[in-house]
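Every protein chain except one is present and positioned as in the full complex.
For chain A:
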Amino acid sequence: MTVVTAPEKTPTTPQAPRGARRTVHPLVFNLIALVLAIAVWALTAAAGLADIPGPLSVSSRARELLSDGTLTEDALASLQRVLLGFALGTLVAVPVGFLMGWYPVARGLLEPYVQFFRTIPPLALIPLVIVLMGIGETPKIFVIFLAAFMSCVVAAFQGVTGVDRTLIDAARVLGASDRTVFLKVVIPASTPFILVGMRIGLGAAWATVVAAEMIGAQKGLGFEMVHAQTYYDVPTIFVGLISIGVIGLVMDRLLLLAERRLTAWQERR
């Protein structure tokens, strides 16, 4: 570390210059993996190793479901539930997590509940929720809310308790009150944690919606799959599964992008 050059003139650039690398873009490998998977799938189906439809019949089913609007409608219904539950969960989780991280009393009071309910998968609450709330939209949103809340509250809490002590001291010696320390240091310093928590929360919410829709719904990807199951309509089940995967992946990438944007100041290891 003690290189005696003039280190004061140039800022250290962490990344190597882009053009200098001769490695293949990782996307190429991703693409190869995708093609391979489809090939294996097609071969398995064609050889009759398992009683599953091949890529062609699934994609033609997908085209049908797209052209009659079912797929779009189902996807939108599922998305709407997830986004509503997720937004509510995050909105409640962040202040609760902050409260727990900042005030030892709040932590003492709330942590046992959070730790306890965290060990119960939200799906396990479905029977209870149906009894209490019926089979309308409310129980579905509630379960999704819980899934998102649990992931995010812990992240926000850990974000606050993990803030570097010297950063807080640095603000205090510049004249910052407790309130200012919280607003100007603790919140920005814990954003990376919260964004990670939100990503996990969104994943959990998306995983939950499909199951929640299996308990009686008029629309939604989960409902459509259960419906198809009663008719042995395997291609539709495949279309549902692939849609769930694709939408989940897209949402995760969008949040990752937002995370990179908002925390570009972080020194990455």
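In the analysis below, a residue touches a chain if its C-beta (ideal position, glycine included) is under 8 Å from a C-beta of that chain, and two chains touch if they have at least 3 such contacts; residues count from 1.
We take it that contacts and distances are computed from a predicted model.
Not every chain of the complex appears here, and the one that does not is recorded in UniProt as "ABC transporter ATP-binding protein", selected from "Ring-1,2-phenylacetyl-CoA epoxidase subunit PaaC", "Glutathione-dependent formaldehyde dehydrogenase", "Phosphocarrier protein HPr" or "ABC transporter ATP-binding protein". Within the full complex, the residue among A:Leu79, A:Ile130 or A:Ala171 touching the omitted chain is A:Ala171. Check A:Gly54, A:Pro121 or A:Pro188 against the missing chain and you find that the one touching it is A:Pro188.
Along chain A, the points of touch with the absent chain fall at residues 1-4, 6-8, 11-14, 164, 166-167, 169-176, 180, 184-185, 188-189, 191, 264-267.
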